[in-house]
Structures are given as structure tokens and as C-alpha cells.
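Only one protein chain is missing; all other protein chains are in place.
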Amino acid sequence: MTTTISRPTVSSDRWDPRRIPGGGGLALGVAVAALILVWVGSDGYRQTLVISAATYALIALGMYVPYLMAGSLSMAYSAYAGIGGYAVGLISARTGLPLVVAWIAGPIVAALVAVVLGMVTRRLSGFFLAAVTLLFGMAFTAFLIDAESVSGGSGGLGNLRPLNLLGWTPSHYHVVVGSAVVVCVIAFLLDRLRLSPWGVVVRTMRDAPRAVEAAGVRVPVLNIVALALGAMIAAVGGGLFTYAAGSITPDTFTLNIVFLAIFMPLIGGAGTPWGAVAGAVIAVELTLNFPAVQTSGTLLLAVGVLVIMLVAPKGVVGYADKLRTRLWALLRKERDRG
Amino acid sequence: MARWVAGMATLALAVTACGGTGDDADSPTDGSAKGAPIIIGMDEDSTGPGASYSTIAGKTIRLAVQDINDKGGVLGRPLRLVIENDESDPTKVPAVLQKLHSQGAKALFLQSGSAAVMQAKSTLTQLGLPAIAPTGVTATLVEPPDNELIYMLANTTTDWAEVYCGAFKAANINTLGILTDDTTTIAALNKALLGGMSCVKITATEKGAANASDLSAQVARLKDANPDAVLVTSVGGAFEVLAQNTLAAQLKDKLRFSLASIGNQPSSWKLANPGALEGLIFMGSINQDNPRTKALTELLKKANGPDYEVTAYDAEGWDAVQLLKLAIEKAGGPDDPKKLNEAIQSISGYQASFGQGNFTLSFSATKHLGADGPCGLSLIEFGADNRPKGPWATFQPPCSS
């Protein structure tokens, strides 16, 4: 597993990853992920940090699709992650199906719910959409508590079966590596998607919906596809966390996570999906692994978001990119002079 | 503009950083104990929604550790607390427990919301660390799955049901109305508690949001159902007080019962309208006839000022530390988690600092809940000054079990 990760970073001179769209981001992302995995080693705490970061990253990536690409801020992502988590819990507890099915069923159900919610709210945007989806998230939690026969009520579902892939049972470390791989793959695919014709249309739709509509593209359909895709990614994240943690309750994914997930792309940089991933890593570092401010990591995060939004609107990745461009220009100048 | 923002940020950072260091000052010292410290982890919600109750026990746990260290420690070694905060957020729980484990914790105290503790169970099994949830009352916490390593002290809802039933019989109550909040903690508790109360007919169950600002509709429905008495089940705090305020205004002449939380949260008594708590009967555990409760009360008043109201949370936190000390001594050291777990299970007849005078705690491989019999409980009545007046004259749980 680890060899496949580090392969793209050892690029030969002839094969330039920068020539593939999104390749640069992937190379950097994979390199950082590989570094993090080496740092983690067999330390259980660090492994859990990676799982948490991967979960946050997947929820943030899920929100990234409709929010930064299509410009609709849906805040029902606690519900979508919850659906992914409950898929794992329910398939483990109530059926004899292989557990992998949960990562197919969960995202599909989440996408269906997102489509229905998207249809009902298709005329809404901005503040109205945010309010309705927040209320939906609250109602979903209420439903999980009420629907005891389905969801196990407030106690939730636990005691999950281990994953079994054709006779191979991955260890906890394998799950950690796998989650990092999944995050990298999804971020890369989203980055490709962003640069693809569809992505360009979706982003144009955000800025000039009328122009896109006039060009013969059905804006509401595109919007709903973006919402469904986002919900699926968040559901994968929810399933991952539930599997790694071993249980899920109605309160596992709270509104707090939704707020954090809005902020992650801002912290990391909204220009690319990798920004959401970077933001998730920073958020986990601040709220879980920052000794000096353990009592108020979330406060620091909130203040940080405000500062970043005002001072560095392109986020950490945008800042790093600017730095890189300047550095390269400087180097080129040196070379020219030499 | 940018400079102004940066200034604000620095200020915020400075404030935050101060807060961080300020907390360290509270942590216990090694006292007179020498030798390698025994590290105990505590998952404490100090800033999240569970902070209002988990910090009460957390403070007393620190005090108990300090007390043990001052008296020479455990097996001559000091106890050292490492503390992490999960903000009662279940997604943070695995990481927090892993962090405590990686800091060398040999056993854990779980002082957090019950959803978080539920989430913790499976992580405990992964880590193989024994843990005590000092203030837990939800029976499902110590039931399968993943219950091999988790322990609770106080009587659970099964015993509560028995006590309430005794009380209802003594007060000739045949029908009961329930007013409840919508938290997961209480939903689980209701299931266990109400399922065990076959002695009364529950004629109405009304639910309100935990952060509700109005409960008059729920109370009006209870009024329509006209039960003999009303039982409020909530995690306490603002909901409980709002419920009692509303009941006092709209259902004046009905007998009111409540769970333990209202008695354990002196700060919320001030929220009540004048006289609104009068006559309310709650499931208390603090009984000054118990000599150990009396001793603990004196100690806490010395530490926290003469106005300090001792609650069950204090006593449970205190006893949790003493039990762990006992277990480490029985196991001959903290380092073998399996042996430590077995040592906890071998504790029997520990005299608790809450409950009635002869109340004891015992554990076994199948009994992860310490309380022996219902006399860890005591029905306490509120007086006109919105403070507990003393044991309810009509009925008290018998101590034989």
C-alpha cells in the first residue's frame, strides 16, 4: 500500500506530473500524506488523528462540491455523514451482507436524500438555503432519536463487524492508510473535475447562472448533481469514521462539524479541493492536538477563520502557492543571470 | 485594516494562551509521594455542552488525587492526572482517549456527555484500558457491547424505578405524567426507567427541546391528561428549571418528582422563580447521616469556601478516585491493564461517600455497576427557598437489598 502512495512523487524527468491537470496538487498532497503516514507509524493516537482528519476532510470535500463550485451553501452535511455512518452500523448489525456494501449503499442513500432536499429547495439560495438545510440537519437528529426501531434510538449502533475484503481483514493501520488514500483520490478527482468542462460550467453557473442557462444548460439539474455528489463524499467520510470508531449515535455528527466543514476550505484555500484537505488537517491539529490551547482550540479556529478571510482570502494553500510562484520567479531570475 | 485585524488576532491568541496555562495551575501536585508517578487519564468536557456537570466532578477528582498524594500516594507513588477535553463531541472521543493512552495513562475517568461516553466504549476495548464513568447513570453504558472495561458507581435507573414505585405507593399515586427533554442521554434513561415502572399508569408523556424557551404547551397537555403526579426527566439545567417554573405556575397542586440532576446543580436553583421549586421531590444521593459524606463535605467546604453545596457529582468523583487507588493496590501496580481490570472487579463492600450510612459499592465480572441495593438513593424535598429541605417524610428507600 505504501509503495503505491509514494510512486508519483518519485517522478522521472521524462514524466512530468505537472503536465496532467491537477497532477501538481496530487503530487504535493500524496507527498504530505506519505509524510504524515510515516510520522504516524504504529502510534494509536496519531492513527486516530489521521482518521479524524480524513473524516473532516471528506465532509469538507463533500461540502466543497456544491458550495465552492456551484455556490450553494447546504448545511445538511451532518445528516449526510450520519447516513453514511448509519449505513455501516445498520449493515453490520441488521444484515449478513459484507460490510463493504455499506460504502455503496450509504452514499447512494445520502445522494437520494440530497436530491430530494435539493428538489424541494431548488428555488432557494444563500441565506434561505443555509437556514432550511440547518433545520433539516436538526430534524434529522430528532428523527434518529425518534425512529428507534431503525436507528437504535439514542444509544445508537455499535459492536461493528470487522471489514472483510475477499478474505482479507485490514488492520487498524491499513484502515488509516486506506483513509488517506481515499482522501487523496477524491481530492484529486475533484480537482480534475474542477478543471473539466463540467466543472467550468458548474463554476460559471455560480457566477453567472443566467448565461449558463442561456447556453442551454439546465442549471437546477447541475446544481442537484453537485449536491448529490457532495452528499456521497460526506457519506463515505461518515462511514469511515463510524468503522474506525466502532459505533455511531444520533449525536456523532453535530452542527459543530458542519460549521468546521464550511471553514476548512477557507483555512486551507478555496481555490482547490486540496485546500479543504489542508484545512481539515489544520482543524484537527488545532482542536485535538494543540497542547497550549487545549481548552479553546475551537475558539482559536474561529478567530483564525475570520483573520484568514480578511487577510489571506485564498487560504493557506493559496498563500503557499503565491510564495512558490515568487520563489520560482526568483530562482529563474538567478538562473538567467547565471 | 489588516493591521487592526492582526492586532485583534494577537489579542485573542494571548487571551487564549493565558487560559491554557491557567488550567495547568489547577492540576494536582505530587504531594509527599515519591517514586514514579502513576498516570491516570481524564476525559473531561470542560468547554462543551456537558461542561456544566462534568467540571463539578472533575474538580473533586483533582482534589481527591491531591489528597491521596499528600497522604503518601498509592503504593508510595504519586498519582498524576493527564486531562483532555472532548467537548462532549463523539467524533473527538477516539482521538482524546488515544491521546491519553499515548501519554501513558493506565486507567481513565470519563467525565463527559453520555453520547461521548457511549462512543468511548468501543475505543476502550481497542485500547484495553479500564475506565470509570463516575457520574454515569445510564444503565446502557455498562451493558454490552464493549462493556468489559467500563464501570459506573451510582444506582442506575433500574433502582430508581423501584424507589419511585415505593414513593408512588406511599403517596397513593396511580397515574403519572412525564415531562422530558429531547437529549439522547434522557431518551436512553427514559427507556430504562419508564420500562421498569409498571406500578403506575403513565397517562401522558410530553417532550420538549433541551434548549426550549417555552414549555407551556407541554404542561398544558399534561394538565389535560390530569395525572396524580408529574415526573420531570431531564439532564437538568435550564430545561429542568423552566419545566419546574411552568409546572409551578400551571399545575400548582400536583405532586412533582424529578431525577437527580436538579439536586446536583446548585447553580440552576437560582434560575427558578421564587418558590417555584417548593415541594419538588428529587432523587438525591447526598445524605448527611452518612459519616463519609459528612467528612467529604467538610473537606470540600475547606477547599471551596463555606458556601459550597456538596452534590452527588462531588461524592462520585471522590469515590471513583478512591476505588481506582484500591484497585491499583490490589493489582500490585498499575502496569498490567488486565490485572487492573480484574482488581476493579474484585472490589466488594466499599463504603461510599454518598447514599445512606450503610450503602456500599461492589463490582464483579458481570456487575460493572457498583451500587449495592437502592439505598444509595434518597428522596429529597425542596423547600420554599428553592433549596433542598431534607429527606421527604412520606417515603425513603429501604436499605436492605
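Labels A and B are assigned to the chains in the order they are written; within every chain, residues are numbered from 1.
We adopt the following convention: a contact is a pair of C-beta atoms (placed from the backbone, for glycine too) under 8 Å apart; a residue touches a chain by one contact, two chains touch by 3 or more.
Everything below uses one rule, namely that contacts and distances are computed from a predicted model.
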Task: Hidden subunit of the complex - UniProt protein name among "Branched-chain amino acid ABC transporter permease", "Phosphoenolpyruvate-protein phosphotransferase", "ATPase" or "Sarcosine oxidase subunit delta" - done: "Branched-chain amino acid ABC transporter permease"
Task: Option touching the unshown chain, where A:Val50, A:Val88 or A:Leu134 are the choices - done: A:Leu134
TODO: Could you tell me which of A:Pro98, A:Gly126 or A:Pro162 touches the chain that is not displayed?
DONE: A:Gly126
TODO: Would you indicate which residue among B:Ala249, B:Ala295, B:Ala365 or B:Ala384 is in contact with the undisplayed chain?
DONE: B:Ala249
Open item on the list: Among B:Lys207, B:Lys254 or B:His368, exactly one should touch the missing chain; which is it?
Closed with: B:Lys207
Open item on the list: Need a quick check: the contact residues on chain A for the chain that isn't drawn.
Closed with: 67, 71, 73, 120-121, 123-128, 130-132, 134-136, 138-139, 142, 145-146, 206-207, 255, 259, 262-263, 266, 296, 298-299, 302-303, 305-306, 309-310, 313
TODO: Quickly run down the residues of chain B that touch the omitted chain.
DONE: 1, 4-5, 8, 12, 15-16, 19, 47-49, 51-52, 182, 206-209, 211-214, 216-218, 220-221, 223, 237-239, 241-242, 249-250, 267-268, 270-271, 273
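Convention: only the chains that are shown with their structure count from here on.
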Task: Residues of chain A touching chain B in the complex - done: 43-49, 51-52, 55, 142, 145, 153-156, 158-160, 172, 241, 244-247, 249-254, 256-257, 284, 287-289, 291-296, 298-300, 303-304, 306-307, 310-311
Task: Residues of chain B touching chain A in the complex - done: 1-2, 5-6, 8-9, 12-13, 16-17, 19-21, 23, 46-47, 84-85, 87, 89-96, 98-99, 101-102, 113, 115, 118-119, 121-123, 125-127, 140, 144-146, 182-185, 187-188, 191
